[in-house]
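Have a look at this one.
The complex is shown incomplete by one protein chain, all other protein chains being positioned as in the whole.
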Amino acid sequence: MKQFTIQKAGVALALLLGVGLLIAKGSSLAATPLANGPAVLKTIQLKQDHVEPLDLAKSIIEGKKDSVLVDIRQPWEFDDYHIPGAINVPIDQLLGDRGRASLPKDKPIVLYSGGGAHAAQAWVVLLEEGYDVKTLLDGLQGWWRDVMTPTSLKITDEAKDEQEYKAMKSVRKYFQGGSAPSGKPVVPETSAPTPNEPGPSSPAVPSEPSKPAPGKAKGGGC
Amino acid sequence: MSISLTHKEVAERARDETSTPRPYWNPYVAGIGLGLTLVLTYYLMGEGLGASGAFTRFVAAAEQTVAPRYVAKDPYWSGYLSGEPVLKAWLVFEVLGALVGGVIAALTAGRFKVMSEHGTKVSARQRAVLAFAGGLLVGVATRFARGCTSGQALTGGSVLAVGSWAFMFAVFAGGYAAAWFVRRQWQ
Partner (left out) sequence: MNGPISVNGGFNQEVGFVVAFIVGGLFGFFLERAGFGSAKKLTAVFYGKDMAVLKVMFTAIVVAMIGLQYLGVFGRLDMSLLTIPPTFLGPQIVGGLLFGVGFVMGGYCPGTAVVAAGSGRKDALWFIGGVLAGIALWVVGYPSYAGFYKSGSMGELTIPEWLGKSPGVVAFFVILMALGAFWVATKVEQKFGSNDEGSIESKGSL
């Protein structure tokens, strides 16, 4: 008899909790970090929202295929210059058919634009859609500054020792395809890791980031 | 709980009253315990309970020891394994914990006994063959389904995953469909 009443109470409790959830609408299990602003802000604070240009460069050199690099500029800009191995999905098509076809749901995505702003804005939208997404820090400007710029004093200052300096130099050399005494980047040679890379006749210089004064680029950096 | 004992054992138990195993818990009470464990697991780790994943890792580790080159090239293993040692995984520790928890529970309830469980109509050897064959099917099934009753039905069920519920209903369907053919081993 006692057993019976305990179980009746259990049933009542389960129903009560169920009705509570019915009213509260429950808690969504979908990956919608926007519904949870603090988690998004925490991601940014922990610097888990972006990758450093040098880290990206290294993973490209090592031939890692664990993430997808996406250039969100317009096709003509992409044709002009893009980071080896990147695919092009213009920002306005990220949520369209093209985005659905080329953005993986099961792999991390790294977005970049000319500067940092457009990629960061698209980052928020893709997060809400449930993608595992990061941006390239400072976009092509960051890429240009940290990876493509010919050896400069800035790098030697930053390098802690000779070994690190040599490592940075070799990364640069890889993407430039050799030394660049004139300061003009050279098109990557046969060792280029991607079939997307334009032929030797295509210009390898990004028109926008090559200009001085990074950070003050037109159109909010994109 | 006479169902799990042979006549001889029942006679032995009758002689020694103190060794009579305690009854199982009320299923709803045990279910609440399991459910709260799962909530705790998700709250602490962000993922649920599992079992077959650890089994898969044991197989991978064994094959890695015997034939590391084959494992590195194998299309399934190469996708399954990352750089980390294959046994250095959360699921492996969880299953080892489950073994210890099971031993403690069985000992404290007076249920620990080295025996083979089957009905009177089959021999222990026949039971071993059926257990191995059933295990073989279950092993294959867990890889197709990406999990078992723990990782799919229980864990996935609680977070309302569509595939996990489909798996759970399929398990009951398969079980009821096959039950009649193997009924003798439990009678």
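Letters A and B mark the chains in the order given here, with residues in each chain numbered from 1 onward.
Quick note on the criterion: a residue touches a chain if its C-beta (ideal position, glycine included) is under 8 Å from a C-beta of that chain, and two chains touch if they have at least 3 such contacts.
Here the structure is a predicted model, which is why all the values come from computation and not from measurement.
Peer 1: For chain A, which residues reach the chain that was dropped from this view?
Peer 2: 3-4, 7, 11, 14-15, 17-33, 35-36, 39, 42, 46, 105-106, 130
Peer 1: Name every residue on chain B in touch with the hidden partner chain.
Peer 2: Touch with the absent chain occurs at residues 1-4, 23-28, 30-49, 51-52, 55-56, 58-59, 62-63, 74-77, 90-91, 93-106, 109, 111-119, 124, 127-179, 182-183, 185-186.
The working rule: only the chains that are shown with their structure count from here on.
Peer 1: Taking each chain's centre as its mean C-alpha position, how far apart are chain A and chain B in Å?
Peer 2: Centre-to-centre distance between chain A and chain B: 41 Å.
Peer 1: Tell me, which parts of chain B touch chain A in their complex?
Peer 2: 26, 28, 159-160
Peer 1: Where on chain A is chain B touching in the complex?
Peer 2: 3, 7, 10, 29
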